[in-house]
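Sharing a structure with you now.
Missing here is one protein chain; the remaining ones are kept as they sit in the complex.
Labels for the chains are A, B, C and D, by order of writing; each one numbers its residues from 1.
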Amino acid sequence: MSAPIFTYLPVLLVFIPIILGMLIFLVQKEGVRIFLALLASLIGFGGLSWMWPTISKGLVLATRPIFLAPEIFLYFRVDALGLLFALVSALLWIFTVIFTVKYMEKESFKGRFWGFLTLAVASGIGVTLAGNLITLFFFFEMLTVFTYPLVIHGETGAAMAAGRKYFLYLFVGEALLLFSVVFTIFLGGTVFDKVGMLPTTQSPNLLRFLLFTFVLGFGVKAAIFPLHRWLPEAAIAPTPVTALLHADAVVNVGIFGLIRVIYNVFGPELIQSLGMDGLLIWVATVTMIFGSVIALRQDDLKRRLAYSTVAHISYTLLGAAVLSASGLVGALIHLVSHAFMKVSLFFCAGAIDRGTGKKRVSELGGMGYRQPLVMVAFTVASLGLIGVPPTLGFLSKWYLWMGPLEAQQSIFLGALILSTLLCAFYLLPITYRAFFKHAEGPVERQRTSWFYLLPIFVGAVGGLLLGVFPKPFLILARVVSESFLGG
Amino acid sequence: MSTGNFLYGVAMLLFLIGFYTVLARPSLIKKIIGINIMETSVFLFLISVGSRRGGSAPIILSGVKDYVNPLPQVVVLMAMVIAVGTTALALSMAVKIFESSGAGERRG
Amino acid sequence: MESVWGSLPLWIAVLPFIGAIFLYLAGQRFKNLRGHLSLLFVGIDFILILSVYPQIFREHKAIGYISPFLSIFQLSLDPLSFSLVALVSFIWLAVSLFSLGYMVGGGSGEYHAFSLVALMAVLGIFLAANFFTLFIFFDILGYVAYILIVNSRTREALKAGTKYLIMIILGDLTFLVGIFLFYYYTGGVAFTPALHLPDSAKLSIFLLMGVGFAVKAGVIPLHIWLPDAHPVAPCPASALLSGLVIKTGVYGIARALLVLFGMAKVVSVVSLLLLCLGVVSMLLAVFMALLQRNAKRMLAYHSISQVGYMIMGLGCAAFLGKEGMLALGASLFHLFNHALFKACLFLGVGAIYLRTGELDMYKLGGLRKKMPLTALFLIVAACGISGVPLFNGYVSKALLHRVLASLGLSPAGQGLLEIVFISTGAATLCSFVKLLRLTLFGRIPESYREVKEVPFTLVFPTLALAAVILTIGLFPNLLWKGLLLPSLEYLGYSPPVLAQFSSVEVWGAHDIGSFLWVLILGLAMYAVGSKYKLFEISFPQWFSVNYWVERLAFDLRFVFQERRVFEALEEIQLAPELKYLAVREMKFFEEDVESVTEGVRRLVWGLERAIKDILLSIKDSFSFLKRYCLREIWEKFLARPADSLAASRMSERIEGYVVELEFGLFLILVFIVACLFW
Amino acid sequence: MEKHFLILTVTVPLATATLIPLLSIRWERAGFWLASLALLFSFGSALILVGGVLVDGRIAYHVGGWAPPWGIEIFLDWVGAFFLLLASSLSLAVAIFSRIYVEQNLEASKIPLFYVLLLLLAGGMIGFILAGDIFNMFIFFEIFSLSSYALVAISGGLESLKASFRYLLMGTISSLFVLLGIGLLYSLTGTLYMPLLAQELGVLPYSGAIRAATALILVAFGIEAALFPLHVWLPGAHSLAPSPVSALLSGLVIKMGVYGMIKVLFYILGGRGSSEIGALFSLMAATAIIVGALFALRENDIKLIFAHSSVSQIGYVILGIYLFSYFGLAGGLLQVLNHALAKSALFLCAGVVISQAGFRRLEDLRGIGRRMPFLMVFFTIALASLASLPFTCGFASKYYLCKGAIERGEFWLAGIVLLGSFLTLLYCVKIVNYIFFATPAVGRGGGERSYPEVSPWMMVPIGVLGFGSLLVGIFPGLSFILIKPAVLGLLGMVR
Partner (left out) sequence: MSLIYFLVPFLLVIAVATVFTRDLLAAVIIFSAYSLIMAVVWQQLGAPVLALAEVAIGAGVTVVLFVVAVCRTTREEKV
């Protein structure tokens, strides 16, 4: 590998897709747009997987900082945590693009859609590769901005309302986040090169306040409980966008930020000495249970899946917040598995919607005969999300359950189990209806396009295969937990 | 009580009267008159700052040692010119407003 | 060559799965061949398994398999798993043959494919070399069995299936937590004895795992899905479910017991609990069976009862420790026997159902003349389950009886056990007398005059099973020495103990005597029962555990669906206010004050509603208690059952119960108190 | 040599202003060309002067060769250079933009007058920046104020006349306050030359008279800068003036109030009494930030939105100044730059829309982004900068303001800054929604509205401002070449 390119790879990986995304706006031909979008995603994934061997050895790839103004500089630093998140995003990005080709075929303003899609995922990757707080914040906010046009793509009243909510929630969160970023820099830390960058001599109440604003700031994006309302609303957007929101970039990035805060900004010891780990865990637990319970009550398929995301993302938070090695590994692996499964589930919902126009769970009777392959994938993905053994979901759940035990907080094990149970109860009825209930109208078998089936199966089967061969992500997760918690 | 301080007080009173006119009288012309009253009061103040008990005008004459300070007078002179400009502008606006609305009155 | 040999366990387990895929692909075109294909694959698997016999038993060697991809995925083929696997594949072969003629038309493709997957799962469970692998197959089996249960897609089937699924998920989860704790304490999941763990850990792990297994095995407080699910499945599927699938739970409990407590003598909650649960299951389920009209439902209750025997045996094994070899052996023996005769019974009833379309025993009769072969084999199987000498059930029951006698409890406890054992046997006998009397003997109803014997493919499986039943009944040592003793030896029982029971001897006076007691008591019971129509008694609904579970589920659903507390909590979001603030026309000094007050008003309203709802639900639950506990007990206990049933609001809300008698909880208490005497 | 440019850069525009009426009798376009040339000259000389400041730090010119305290001095230092560069470049851009705009929207007879007033405005501001004693400051203050009143009223509509009259009343009161304050200061020290004044005041105890003088002047400049309770004239004046004038008023003229405040606070008072003044003014600025943004949110007229937004944005600047810390001041100055570029680009864009399409309500703007894509891209860049998105200058300024507030331990001020930027974002998004994400408005004939081509005379200034905004946004560090020494110099004056 040639050294200079490799050294600046993170910068290129973020900015080449962004430039390609901007080019898309100028292009009129649909074919060229798709080519550019696909090219961007392939470049992203290719570059990231090129880094994998290096990073998985525990090394770190850092670029030289680019100063924009005093104290404000762009700095990329790829560690295992960032690479893990980035890889998931990039991999699913490719398949999101493939899905979008068919899904958006008859929509208008496709140039805008392709452009913002590319920009959004690229900035999501930018967040994960960021090496300091400012860079992280920059891409974090850009992600929100670029996702907004995607959310309101339909331009209907409902879409605008959803967009409004999205905007209100996320930008309040980002204002708080900026506050905490500035505060942290004021206290003297910005680069993620060590565990716990804050001085421990500060007054504890100040630090608690800082953590609180951090959690609120990132928590909006991670959809933790009282701040989750935008996520289900945004389910009105086109399916590739919901996939982007739920699995590809947005929510993941929120939780990524929280992990950075817990481990890089504060550090486990400081958090424990402040006594704030309990708060985080409780927040996660409440979100978990509430998300699941509300999901039980949803009839709209996408909304149900959205609430399921609310619940599942806080598994990750719980895993990260118990401050134990297994918990962290579990959290990261769960994130991967959730991303794969949720992408598949949302794509299934999209394919069903496009194929038959059904959007509600109660209308899905007999869907197993109409679109058998889609529903089979849906079932596999549901089982993966529940955590049935051979899937990656099981592996993650295994580690996640270990976390509270190692941290001597076994009560949260109960919450995890309850939530898993609820997860089964809100996902399995869909399968049940599809395969075991008869439809009201006439049932015809429908041909589903391969543009739909490929991404759907990649998500579902990918989750399954990764359960059997978890090495690529497991190694990264182990490296992360070793670097943060010392083995 | 010195003349200076006495005049300061008078200037302030006049300023307030002018201010009241600007704020409270509805007629535009009245408002402009108010501005003029304020201006003259400020000039009065400036001149009384420069004046000195027993001083004579700042014109060099033999045998006069005690002049009033000329600088404020220069200031006032220039300000006076500007004030006339302002008044003219304001009056022309008032007339225009009257013509285009049909009433020279304006509340607020 | 070695590697091929080493991966043999994997092939044994996966072959049916390959078959299922093949079936799916080929079945698209050759719809009629699906059953044959299924049979073919089961047959190949059976032959494959049998061909390993010399390797396992002569060289006394276990074949282990470790997945190269996922090192935690391990299988092993040792004498114990071989015995079970052989049993499974044999019965599966018979049932497959039966289903060839039975399952025709809609849903048969699904049935054949998923029965193959279920076979893989069951084989996998018995082959698993650690808890993790066990869990994987266990879970697969849970979901696949669901598909078999709801094969007919009728309302009852779906309802029963849902209940089954909920119970299975609960069970799997607790099992998983158990494994998880096990891993946490030991750092591994293999079946190596983990005796060094602290007692509390052992106990909690065992209880958690045990709940998972007990759900599947249908041990009494957790059996609620079983009497609903087994009857609604197609007959061959019921045969598999009752004959084999629930055995996985028993096997699991045995495994957990051996791994956690080894051969140590466990005089603790564990052995006592197993003993109690076993006994309660035996007794209660058999009385429930007596009250049934539906033949398959009756058989399902018998399954619970027979599983109770096995659990009791396991309890004894735990109780006796190193000397408990006979108890374990007897349990396994009974496992074998029950698999055989229960499969045979279900197939026989299935044959009758195929010809008559009727499962209500009271509407059948006199079929012995129309379907002589089926009748014959049904009688053989019934003799087997009732423990009639010369049939296989007798042997295992006698062994279990001996074990009970060797427990050395206090006289009161011993006496109680004795009474329970005898009366269970008697009730079993009685209920089968009833079954045979009502279906095979007596006057034949008009509508069944034209009934013919089923074709040979349907008779042959019952024939084969009956033959095995008789063989084991006549030569019990064939099974004991051929399969069970090596397995027990493999499990690590010491040679002196092994030598003590190198062959089974069940023809003692004591055994025969107890059978006579059973016979007399059973016939008397039948006489009294049929005379006074005691078999048609219906108890009030609230006696049933099932009723309470469904009632609870109903209430929970009510809370979730009726826009109550959660809805109110959802409403208290600040978003509308912020939206109002930001987006609408914002007349700052006028409207905003209004919007803020509006926000406060909403907040207060939301809180008020939430509080009101919580209070209401509390009030509801009180009135519920008042209404359904106190008043209903009062009315139903004293009033005539039928009237109170009609009057009850519950019967409006939840319908479709077959009334059950399950005062199990009371009895458990009574029994524990009794056993604590010694 | 370059010292002479100091006086020339003021006098050339003022002198040209007198030429225009004469020449335009025969030559129709005289106003435009002369004004552009004069402003180009002052822009060029401003560049030269900034070069001189970069070398020497402070350059001064004594008018007529008389040294102070008797003569009049004009000087330029770092802060002045920063403002001078802004003033000359923006006025040039606006002058170029006005060519087409004025022809389309004003009566032909008023065109020379427009350029005269524009030149007076620019020259007045430049003089205000350069003035070395406070009385000259007052004179130039009056010059540019008067011309701005006239410019607001130039289109002659009743509403704009009323707005202008209101502006005039407030402006006159403000200038009288300044005069009064100057009188008080003079009565205390006997001099008007700023360094001497500072010296004399430094000796005196901090008495009620000084306090009163300071308060008078600061309030007066507060009126000019449209600080919150004194901002009532701004929305009307800025929204009803011709768009290029609005651009100049919002972009520059209100900044002159800020510049005056800086002069008084640092050059004259030397930071005395900063705590009490700071507490009061930062409270006012904080209120301005929030209230201005809230008012902007409720408006439906695009220029009114921007006008209210100016109230909010100027609050940031003033907040930054009254934080009296390195980061606060830097943030404030950066915000001056950001707001000047962004807001004038926005007003110019609005001017294009109003002059080409003839409407200004948000509903009518629906879908305009698809008709005028490039214009609207610049528009959006400016909006993003206003809303302090990342990679814009606004972000850097808000960052430093936040930092400054935190440094002083005033968390609530940091909160206000962020809340304000959130609200700003909301109205920006509201506008963007209408522009890009709504179905196009329907014209008279029933089809989509069509828009004529935009002249390059209009596009070029907007493009330059937009690219400037982008450049400064991506590399805000560039502006620190001037800002950093400026702020350090200011802080050096604090005693």
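Throughout what follows, contacts are C-beta pairs under 8 Å (C-beta built on N, C-alpha and C of every residue); 3 or more make two chains touch, one makes a residue touch a chain.
Because the structure is a prediction, the values reported are computed rather than measured.
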What are the shown chains that the left-out chain touches?
-> B
For chain B, which residues reach the chain that was dropped from this view?
-> 3, 6-7, 10, 13-14, 17-18, 20-21, 25-30, 32-34, 36-37, 40, 43-44, 47-48, 50-53, 55-58, 68, 73, 76-77, 80-81, 84, 87-88, 91-92, 94-95, 98-99, 103-105
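Assume only the chains that are shown with their structure count from here on.
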Euclidean distance of C-alpha centroids - chain A vs chain D, Å = 44
Just give me the whole-number Å value for how far the CA centre of chain A lies from that of chain B.
-> 70
Any chance you could list the residues of chain B touching two or more other chains?
-> none
Mind pulling the residue numbers of chain D that touch at least two other chains?
-> 426
Per the touch rule above, chain B residues touching chain D in the complex are 15, 19, 22, 28, 31, 35, 38-39, 42, 45-46, 49, 69, 71-72, 75, 78-79, 82, 85-86, 89-90, 93-94, 96-97, 100-101, 106, 108
In the complex of these two chains, what residues of chain D are touching chain B?
-> 135, 138-139, 142, 146, 149-150, 153, 156-158, 161-162, 164-166, 168-169, 172-173, 176, 179-180, 182-183, 186-187, 190, 192
Footprint of chain C on chain A - complex, ascending = 164-165, 168-169, 172, 226, 229, 290, 293-294, 296-297, 383, 388-390, 397-398, 401-402, 405-406, 413, 417, 420-421, 424-425, 428, 432, 436-438, 468-469
